[in-house]
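The complex appears here without one of its protein chains, the remainder shown in place.
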Amino acid sequence: MKTIERKAAALLAVLVLVPLVQNARAQDTDRTDSQMTNTPAPTYVIRNARIVTVTGADIENGTIVISGGRITAIGATASVPAGATEIDARGLTVYPGMIDVGTNMGLVEVGQGAPGTVDLQELGEMNPNIAAVWSINPHSSHIAVTRVDGVTSVLSMPAGGIISGQAAFINLAGSSPREMAVVPEAALVIQFPRIGGGGGGGGFFQAQQAVTPEAITQRDRRLENIRHMLRDAEAYGRAQDAYRKDPKSVLRPMTDLKLAALVPYARGERPVIFRAERERDIRGAIRLAEEMKLKPIIIGASEGWKMAAFLKEHNVPVILDGVLNLPLREDDAYDSLFENAAKLQAAGVRFCISAGDSGAQVRDLPYHAGMAAAFGLSKTEALKSVTLYPAQIMGVGDSMGSIEQGKIANLVIADGDILEARTNIRYLFINGRQIPLVSRHTMLNDQFKDRK
Amino acid sequence: MQTKYLRFPEALAVAMALACLLVLALHPVGAQRHSGTDTYAITNARIVTVSGPVIEQGTVIIRDGLIAAVGAGITPPPDARIIDGTGLTVYPGIIDASSTLGIPRPSPSPTAGGGGGGGGGFAALFGQNAPSATSPNSTQLPGMQPEILASDIIRPGGTEIEAARNAGITTAQTAPRGNVFLGQSAVINLAGDTPQQMIVRSPVALYIGLAPIGGGQYPGSLMGVFSSVKQALLDARRYREANEIYERNPRGLKRPGQDKSLAALLPVLAGRMPVAMQAEREREVDRALDLAREFNIKLIINGGLEADHVAARLKAMNVPVLLSLNFPKRTAAASPEAEPETLRVLRERVEAPKTAGRLAAAGVRFAFQSGGMTSITDYLTNAAKAVEGGLSHDDAVRALTLGPAEILGVASQLGSIEVGKIANLTITRGDILDRTRRITNVFIDGRPVELRPAATERGAGRPAAPPTPTPEPNDY
Partner (left out) sequence: MKKLLSLAFLVIMAGGIASAQPRSAAVQNTLIRNATVLTVSHGTLTNTDVLIRNGKIAGIGKGLKAPEGARLIDATGKFVLPGIVDAHSHTMMDGGVNECTRSVTSMARVQDILNPTAIGIYRELAGGTTSALLLHGSCNSIGGLSSTVKLKWGHTAADFPFPGAMPGIKFALGENPKRTNQNNPGVPARYPATRMGVEETIRDAFARARDYKRDWDDYRAAIARGEKNVAPPRRDLELDPLVEVLEGKRYVHSHCYRADEILMLIGVADDFGFKIRTFQHVLEGYKVATEIARHGAGASTFADFWGYKMEAYDAIPYNSAIMVRHGIVVSVNSDSDETARRLNIEAAKMIRFGGLTEEEALKLVTLNPAIQLGIDRRVGTIDLDKDADLAIWSAHPLSVYAHVEQTFIDGELLFDRQADLARRPQLEAERKTLEAADANKPPAQGGGPPRAPSAIRRANAHEDDNQEREDNQR
């Protein structure tokens, strides 16, 4: 890179960073983002790095070239295009950015006491046309806080009701949801109808629902409502197709936004994520999915380990977002949730690990995987559970989740094992752009750490 | 020659005088005029006196509400109504050592049972604990009023009392409902047309419960329950001291306010009236014992599910247990949707009948109580289960009779078949703890009670209350 360009880059960095530091309290990551997505992607070369590709062998001393938002070359040596920004990663390790597909990122700013910032669940039980992508706040402070700790992409899901809405697969950079979205309507989210235990965090005096005939009837009715709506959507889709093909002779069908939204899911073209924790509910969700010809993913699956063979047989992938939850029952083994991932992995079930959080603690993702590794999951599998596997399960495995030529350049350069709590992130790339390691946290730290 | 004979009228007078003297000789002076209908003799029966050896074939004479004679080879008096006890066994009247018999039920509140679901925990407790009465001009909230007397509020008759009698129970300690200070109990016989006819002894014990008042009123937590009890006892102590000082010489002193709630606690502080404290789990029993030790008060454990875990301490502090026979029972139907039950609950159900035997072996005094069971016929059935669980048959019978009488301070009146004691008898065909036994006769205060075997369910004639699960102190 020529000297003048280097100087310009330095000047640019200063111009960007100084006002940011002075304005610690604002949601000011947008100023960073707007320069991230609206300008042409620069070219970088990372040298002398240890590269953990995830899909292949580690490269002990290698080079990565990033250009146009993609990984264009990897190797012990790779040809470097002119004008690339050099990054000397001696002593450091390059990982794919981590991916958490069980979050509500951007839908909640402050969960308690600021309801104006909570857009997590809509009223009503059946909301297939509610899409998180329209509600995610790209300027939420949680986004920068999360990415500076190495999580570069998430699936953000709406909650509540039975059919909660559609989740968005987003990169954690961009100044509008569309800029952030890798797949804007990535999956349908269904809270599989069950008896007992409302949502949320429990507590000492959770009212115990009884398994009354009324509760069972209500649960069954909700299941029937789901089937009914899916069948209607399927019929609606056919009617719309027929009309489009032959608008002159076919009667124009009325628009139904809910059914329209459901069509690709009803046709099995896009996945449906079912929240189900217990064996009965997991089984019920999979049976429903097979009956209605959906493409199921189970999120939760606290009891997945008890039915690993069933999950494998039916080839249903699982998002484990409860590794660090307390065991379901008083009598459950103390490590029953820690060991869940290892048992599923041993049985050949496709799985990934999620921190299961609304935003503030998504950055803990590596420690959820780390705990699974402390209880039986191999370190390489643990790393895959937060990189390649979530990408594959969400159908973006050919463009994300590992360091391979042609994939999107979401990369993290760290000074140690990325799953370890003491490891620092030194460089961050999303969509092939280097993102400053600045967040609300770093700015408040800078503001106060030297106060006498 | 003329013989000196009494003329007929004079002879009659003499004969009558002699007859009167004879009658007076047979009946102590001061005996009431008896109607000729209050003397009974149960003959040729097996008599379990409890205080002495079993009399295989004997007679019990009842006169004027008391036991006039008991033994083998007794000839019934001519005016006695004979009950042929061949093949029958006579026991002292069975005692329920803790209940709410005769205490009117509070009118059903809209929130009772509807708040927290039927699954136990504090919501269920709260519904059951609505105070039975409100003391006028009290400084304390209802549910916190130790001055409430069971004897002031009990009502005679009713289906619960009838059901208890049909199950063979003649006597019960009964206490008001409430939250923390429930009130002072009474021992009552389960027959009589007026409360006065029922009361054997009052007051007996101050009942302390563990249910917070809630709804924003202090105490709202278990911590608050303990603190409010301790503060009340401290305040009572001060009340006594302040009044003593004031009475010696009121001049120059501000008068201590009159407070009947604190006054009601003074006999407890003085050790004249015991406290009956709700305690089922080991830690609850320990907490009760700690409280008793801190204030040097007499304690009775009410419930005692895990009292055997604390047996050594109970024995050392000489604290008796009113052991509930309302064993935890599985009430839930099987369902594939249901959660598996916890090992704790499963173990508890299996262990509960063994507590009595272990207490007996450790030398802890105890008596049986119904513990709020909804089906009072389970009382004797579960006593039999305690025998299966390791309690000796004799200890079980004692825990139904003389044991409670001793603990409740009525042992000179009840609990065994001895001359001079109140004639409460439970008569059975077959051993009282046999599954196949039938209760043939019940005497209360020397009068037979009409038994209606069909109406043995508590609450018969009214819509059945939903089965109340044994409340758990914590539910998380």
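When the chains are written out, they are named A and B in that same order, and each has its own residue count from 1.
Going forward, contacts are C-beta pairs under 8 Å (C-beta built on N, C-alpha and C of every residue); 3 or more make two chains touch, one makes a residue touch a chain.
The structure presented is a predicted model; accordingly, all values stated were derived computationally and were not measured.
Chemist: Pick from B:Ile245, B:Met317 or B:Val419: which residue touches the chain that isn't shown?
Modeler: B:Ile245
Chemist: For the full complex, which residue in B:Arg105, B:His309 or B:Arg429 touches the chain that was left out?
Modeler: Touches the omitted chain: B:His309.
Chemist: Using the definition of touch stated at the top, determine which of B:Gln57, B:Thr134 or B:Gln231 touches the missing chain.
Modeler: B:Gln231
Chemist: Among A:Asp100, A:Asp119, A:Glu234 or A:Glu277, choose the residue that contacts the chain missing from this document, as touch is defined above.
Modeler: Missing-chain contact among the listed residues: A:Glu277.
Chemist: Kindly note down the residues of chain A that lie in touch with the hidden chain.
Modeler: 25, 109-114, 141-142, 194-213, 215, 277-278, 300, 302, 322-328, 330-331, 333-335, 356-357, 359-361, 363, 366-367, 370-371, 373-375, 379, 419-424, 440-441, 444-445, 448-449, 451-452
Chemist: Can you name the residues of chain B that touch the chain not displayed here?
Modeler: Touching the chain left out of view, chain B contributes residues 115-116, 118-119, 121-123, 126, 210, 212, 214-227, 230-231, 234-235, 238, 241-242, 245-246, 248-249, 252-253, 256, 281-283, 286-287, 308-309, 311-312, 327, 329-335, 337-341, 343-344, 346-347, 349-350, 352-353, 357-358, 361-362, 390, 466-467, 469, 473-474.
Definition applied: only the chains that are shown with their structure count from here on.
Chemist: Can you list the residues on chain B that touch chain A in the complex?
Modeler: Within the complex, chain B contacts chain A at residues 115-123, 335-340, 342-344, 474-476.
Chemist: What does chain A use to touch chain B in their complex?
Modeler: 195-196, 202-211, 216, 280, 329-331
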